[in-house]
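Shown here: the complex without one of its protein chains, the others still in place.
In this document, chain identifiers A and B correspond to the written order of the chains, with residue numbering beginning at 1 in each.
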Amino acid sequence: MQHQADKTLNKKTPFFKKPGMAYQNFTAFLKWAPPGVWASICLMGAGQLVYGQIVKGIAFLSCLAASAWYFITMGIKDLAGIFTLGTRQEDLWLGIPGDNSMTMLILGVFAWGVLVLTVVLWYANVRDAVFSARRVQQGKKPRSFRQTLRAMADDKFHITSLSLPVVTVTVLSIVPIVFMILIAFTNLGGDIVYPKLAGWSLDAWQKLVGVSKLGGTFQKIITWNVTWAVSTTLINFIFGLSLALLLNKKNVRYSKFWRAFPILAYAIPGFISMLGYRFMFSQSGPINSLLTDAGKDSIFFLTNDASAKWWARGIGLFVNAWIATPSIMLMASGILSNISADLYEASTLDGASSLQQFRKITFPFVLFATTPLLISQFVGNFNNFGIFFFMRNNVISNYGDYFLASDTDLLINWLYNLSVDNNYYSVGAAISLVIFAITSTLSLAVYMRSAAYKQEDRYQ
Amino acid sequence: MKKLCLYFLVMFLALSFIVPAMAESEMYQRVMSRFHGELEQGAVVQVLENATSIELGYAQQLIDAFNAAYQGLGVSAKIMDIDQYSDLATDGPYGYGPDVWYQANDILMKYATKQHLLPLPIFDLECYPHTPRDAWDAYKMVMYDEPFFCGVPINVQSGMLFYIESMLPDDWQTQWDLNQNGMPDFFETFTALYAYSKAVQENGGTTKYGYLDDLVDVYFSFGYLFTGGAYVFGSDDTDPADIGLAKGDAAKCASMLRQWAALMNNTEALDKAFASAAYSYLAQGTMLCTITTPDVKQMFVRAMINTGSWTREEAEADLKMIPVPRLPKSYDLTGGPWQDTITDMDNLTTQTIMMGGMNGFGISAYTQCPNASLAFIQFAASFPQVMERNRMLGISPARGDAAAEIGKDDATVQMMFDNLDNNLIYIMPAINEMSQLWTPGESFLIDLCTDAFRSSRGEPELYTTIEQIQAALERMVQQILDAIFTLS
Partner (left out) sequence: MSGSAVIKKRKKRLTFRRAIDNTLTYTALVFISVFFLFPCLWLVLASFSKSGSLYDTRGFFPSAYSFQTFVDLFTDDVNGLYPYGRWFSNTLYVASMSCVLGTVLVILTGYVMSRFRFKGRDSIKQITLVLGMFPGFMGMAAIYIIMAQFGLLNRLEALIILYAGTAPLGYLLQKGYFDTIPQTIYEAARIDGANNFLIFRKITLPLAKPMLVYTALTQFTWPWSDVLLPRLLLKNREQWTVAVGLFSMPETHFSRFAAGSMFIAVPIVILFFCLVKNIVNGMTAGAIKG
């Protein structure tokens, strides 16, 4: 299908070659450029107006105007601000105004982003003018507004529909992440927060290497984090698969009825389940009150006692299983229904037992089909922020062994403690870059090797 | 001669004018220049009160009274309906957050040290002469080499003992009032309270426990350490490098907490959530008494009404709030017969120092209406409003005249006020580093109190000797230092 789409694109625009490739020599391009193109090079949108494309020209012009207005009112200041991160400290008591380093950093990133966007737009505008120029040279008319609209709905459909998502993702996701990466190279955080001024430095990295408490905590947390991710993924997977198999059994009547219970658990918003379980396992909660009424010692489930470490970890696994297995079950049952019944019939005729059928047909098939799912589940569980955030919020156990973390915290919870609760922005950002380096290499490697990625085009 | 006398008189008069004027330095005047007294016309003061005061309706009463009093003066006030632990440092610069904020002094000062709260011209306030110096000092900080005060104290917060009179054992007057002073002995010394609790837990009584509490709450339990001579920060609580929590007899005092944990033998005592369970438990008779702060008094009353056995009036009369018992000088709750601590109280026991806070009002540095805000605080700190706050919430006022007035009917409030004056309340330090105390402190207390459960779980006990506790205290101090200095 894609080949076809590419072909149509080429068929319809045989004369359109990328300017950079067609005119390898830049000067040659400039020599060739007719006045319309020159107009666009000098003023965004002017070329379009020259070719009579009024609406398009005005659109480009107004983009330029908006950008110019932005840069004049604040953008230019912000472009520079990212380098200084503030030069004048504010004194709130004396009413002396000053700079806010954090705001300057983010606005700087934003301004540079807008600058890049403006350049890209300008480039697109020149390309568009070149396109029209070529049409004129060939004796055709430049595209009318209606033709442009039609092209946007057809040839350029991908550009039309992707432009909005690209902008929103850039502003709401890429800019914040770039900001975070940059913060790792400043000294923001701890004592140096507004109104104090920050500066560029490698402070955070020096601390990361030099302060042994950070390293020790990191080691302990990552061990638990990997254990957690592996075990919870496996538990959920095995439990979910067996659930699906159970409900798929021939002798189960009203399987829709039985299936309703796991779906109920799946449908309840996760945070309600987690908070509910926190109440249930709390020190004065129902389980402990039953235990004490029965004359037994109550148990430290989630409290900050050292003995709660394994209880809390176990409860975490349990609650996560309660929340997540139904979805695995649903997926697995969807996959199971895809296995052709012939396979089973044939194997039954050959005298295979149901156990053999499971081992030789069901399991390999399900495993093969769900490998990508397993990977994404693993990554999701690795970064499962919610579970211990909701269940052990404000609980710090085994404080002495960990630095600003609790013994059930995953790396992501530790990062939250460091950067959101304790304002250690730069150290938090540096650690998250380290984590990112680890997880991304791992999962990219796995993903690249996974069948789904390689076979993308073969499936079609 | 006459001339000389006159000359001296003039000199004296001039000096007496100059001296106060010198106290108000040029810097002071520059900082205070925004408080020129002219109310910002049309200003609506956003007031952030705490959740208990909103829930029990006092906050609305205060706002209504202010609006009635300032009708026609062009200003009004409004409850700000954001979370009581708003983060002024992130909200303020972007124009959000309250104008006036009621909080404990440690929280207010955490923001004040970074200039997010304004210093106030306290010497000009009506409540200034009525409020003891110690109360003001809870808001003191040094900036530009000068002291400034960033809050107006309203009420003293410190641990008080709560009990319900009708739940006292029937025989207390014959069995538990050796000194015949009309106060049960077990509310007078912790040694007696320990003995009574033990008797109740072993033989049963009107309640299941005598004294039950969350021993792991730093705020209440560190009082034991302070009684033994420990302190938080050195140089009058201004030097974060000198942490004195392991100093003096702190370890011996901490061993009493372990004794309590062993006696209570209740794991709920190891969870701070107990504080909110306490309301129901006291009303249901799970325990005879517990320690908490006066501002939640009405929560107990409500829980009592909920059980159905009390009407509001009955509950208010039946619920008692008294100062915490005295601690034995031996720092051992089981050392010697409890009767001795009553008969020879002055020699064998010492008054318990409790950690305390000063709740009060501060003004955000981001406010557009500092003068209206100050007017509001003046109003809220006025005698009638403080009296009303006491009536509706049960707080202990920081104003001397209010404390004296309430003290006529309720001796406790006067006692609390005196405790503050006599340094029996250890006010939370007003420096930023204080925020790093809580978690290591709680972690230490949990470790210590869990020790009582270790043997039944088959684990070796860790804190059987004073030396072990001392080592644990020193570890805690190191952790606090780490938290303060590792990443700074």
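Here is the rule we use: a contact is a pair of C-beta atoms (placed from the backbone, for glycine too) under 8 Å apart; a residue touches a chain by one contact, two chains touch by 3 or more.
Computed from a prediction, not measured in an experiment: that's the story for all the values here.
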Sole residue of A:Thr84, A:Ser201, A:Ser307 or A:Ser443 that reaches the chain not shown, by the stated touch rule = A:Ser443
Full-complex contact with the absent chain, from B:Ser76, B:Thr90, B:Thr238 or B:Ser309 = B:Thr90
Query = For the full complex, which residue in A:Thr103, A:Ser201 or A:Ser307 touches the chain that was left out?
reply = A:Thr103
Key: Residue of A:Leu30, A:Ile72, A:Leu94 or A:Val169 touching the missing chain in the full complex   = A:Val169
Request  = Could you please point out the subunit B residues that touch the chain left off the display?
outcome  = 51, 54-57, 59-60, 79-83, 86, 90-91, 94, 96-97, 273, 276-277, 279-281, 284, 299, 303, 306
Ask   = Footprint of the hidden chain on subunit A, which residues?
value = 1-2, 4-6, 8, 102-103, 106-107, 110, 150, 153-155, 157-159, 161-162, 164-166, 168-169, 171-177, 179-180, 243, 246-247, 249, 251-252, 258, 260-273, 275-277, 279-280, 282, 284-286, 289-290, 293, 322, 326-327, 330-331, 333-335, 338, 369-370, 372-373, 375-376, 379, 383, 385, 390, 412, 415-416, 419-420, 425, 428-429, 432, 435-436, 439-440, 443-444, 447, 450, 452-453, 456, 459-460
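Please note the rule applied: only the chains that are shown with their structure count from here on.
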Task = Would you pull the subunit A residues touching subunit B in the complex into a rising list?
result = 91-95, 100, 103, 189-191, 193-195, 207, 211, 213-214, 282-284, 288, 292, 297-300, 303-307, 396-400, 403-404, 424, 427
Residues on subunit B engaged by subunit A in the complex (per definition of touch) = 30-31, 34, 89, 93, 114-116, 118-119, 143, 216, 266-268, 270-271, 273-274, 277, 365-366, 439-440, 442-443, 446-447, 450, 453, 456-457, 459, 475, 479, 482-483, 486-488
